[in-house]
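The other protein chains are all here in position, but one chain of the complex has been omitted.
Here is subunit A:
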Amino acid sequence: MELTFKDVNYIYSPGTPFEYRALENFSMHVPSGSFAAVIGHTGSGKSTLIQHINGLLQPTEGTVQVGGFVIEAGKKNKHLRDLREKTGIVFQYPEHQLFEETVEKDIAFGPKNFGVEEAEIEQRVADALEAVQLSEEMKDKSPFDLSGGQMRRVAIAGVLAMKPEVLVLDEPTAGLDPRGQKEMMEMFYRLHEQEGLTTVLVTHSMEDALTYADSVVIMNEGKKFMEGEPLEVFKQKEQLRDVQLDVPEVLAFLEKVENRLGVAIDYRKQSLAELAKDLTSELGRGDGHE
C-alpha cells in the first residue's frame, strides 16, 4: 500500500497555552513496497508523524492517504479498524505494551482483536516467534519474566502477527546491544523484501538509513528539511550539520580516503570486508601507475 501525506499540519492542545505545532505543511510520498527512513533531532515530530499513518492522530489540516484509506482534517473516519489491521506500528520501547499472562497470548492479542481464526492465529504466532528469533519454548513463559531484549522481541512479534501491509518502526532498536540491533534490522529488512511490505523506519542511525532505505526524509522542527535517496541526502554535509546530524561513518571515511589518498571509491552498500578489498585493490592500482 502506498502512503501519501499532503500538506499535513498537526497541533497539540489547540486553543490552550500549551498549544504546539508539531507538524507544519508536511508532505511525503512512499511508494508501495518501498522502504523509507525518517530521521530528525529529538522532538522534531517523527513520532507525531507516524501516528497519522493508522489514524491515531488526525491531521489538524491536510490529508493522509494510506492505500485506499483517506484521513482528512475535520472529517470523521469510518474505516479506522480496517486501516489499523493493515498497518503495524512498532512504537518506541514497545515492550511497555505487554500485558498477557503468556508470550503466546500476547502475540495472539492483535490477530484476535481483528477476528483472525484460531488455527490461523496459532500459525501466525509460531511464524512471528521464528521471525524475531525466539525459541518455541518461550511461548508459555510470562512476558514479565523475560529480559528487556526478549520482551522487545515479543512485542515486535505481536505486531508482526497482525500481518500488516504497512510496517511502521519507531526506533525499534533503541537500547539494544549492537549485535541485537543488527540482527533486528536485518530481520525487518528480510520481512520487508519477502512480504513486499511498505516500511517506514524512524531512526537516529544514519547507518541504518543508508543501508536499508530507498528514500530518506530529514525532519526539523516539524517541517521536512530534506528528502531524497540516502546517498544524495547524506552528501549534503553542511545542511545536515545545520540540524545537528552527522554524515554516516562509512561516507565520512570514504571522503577522508579520497581527500588524503586521492582514491575515490563508490559506495554501493558494500560490507566492511568488501570495502576493505575495494580499497586495497584501488590503492594497489594507484601504486601500479606510479
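The rule is simple: a residue touches a chain if its C-beta (ideal position, glycine included) is under 8 Å from a C-beta of that chain, and two chains touch if they have at least 3 such contacts; residues count from 1.
One rule holds in what follows: contacts and distances are computed from a predicted model.
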Choices "Acyl carrier protein", "Energy-coupling factor transporter transmembrane protein EcfT", "Hydrogenase expression protein HypE" or "2-oxoglutarate oxidoreductase, beta subunit" - which one is the UniProt name of the chain not shown: "Energy-coupling factor transporter transmembrane protein EcfT"
Candidate in contact with the missing chain, chosen from A:98, A:169 or A:226: A:98
Among A:17, A:178 or A:284, residue touching the chain not depicted: A:17
Sole contact to the chain not displayed, among A:109, A:189 or A:253: A:109
Hidden partner chain, touching residue among A:44, A:87 or A:220: A:87
Footprint left on subunit A by the chain that the document does not show: 13, 15-17, 51, 54, 56, 81, 84-85, 87-89, 91, 94, 96-99, 109-110, 112-114, 144, 158-159, 162
